[in-house]
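For this view, one protein chain was removed and the others were kept in their places.
On to subunit A.
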Amino acid sequence: MKSLIFRTASDYLLPLLLLFSIFLLLRGHYEPGGGFVGGLVASMAFLIHSFAYGLTQTRKIIRVNPGYLMPVGLLLALVAGIAPWFVGLPFLTGLWFSEPLRFIGAVSSVLVFDIGVYLVVIGTTLTIFFSISESV
């Protein structure tokens, strides 16, 4: 869509929304947030950019084919699930660091699982919407 206002707005919205999605991703587990909502916000940021500048420009920004993000995310989730087996705990048990990290807070294997969900959601949503807007 060729509109100067929309393009300028999307220039500012893309980094802000990506930052907000990472904030939502890190806040998850005990408070509202988590991988799914964060992934949806991030994919919404890319979609707004794609409507302002066109699909080819957005694909150039993302660099990887969004379809490849899905297996990577699933692999991360699987790694987070298998990790407790090496300590002798049941599948998908949360392993927590004893000390909370700076700026991020308490980190566990649940965060790795959430990052996997985040990547899967971005990949799925972008694949669906890109194929729809290519056919329109």
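In this text, a residue touches a chain if its C-beta (ideal position, glycine included) is under 8 Å from a C-beta of that chain, and two chains touch if they have at least 3 such contacts; residues count from 1.
The working rule: contacts and distances are computed from a predicted model.
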Hidden chain of the complex, named as in its UniProt record, picked from "Nitrite reductase large subunit", "Na(+) H(+) antiporter subunit F", "Integration host factor subunit beta" or "BolA family transcriptional regulator"
"Na(+) H(+) antiporter subunit F"
Can you list where subunit A touches the absent chain?
1, 6, 17, 20, 24, 31-33, 37, 41, 44, 47-48, 51, 136
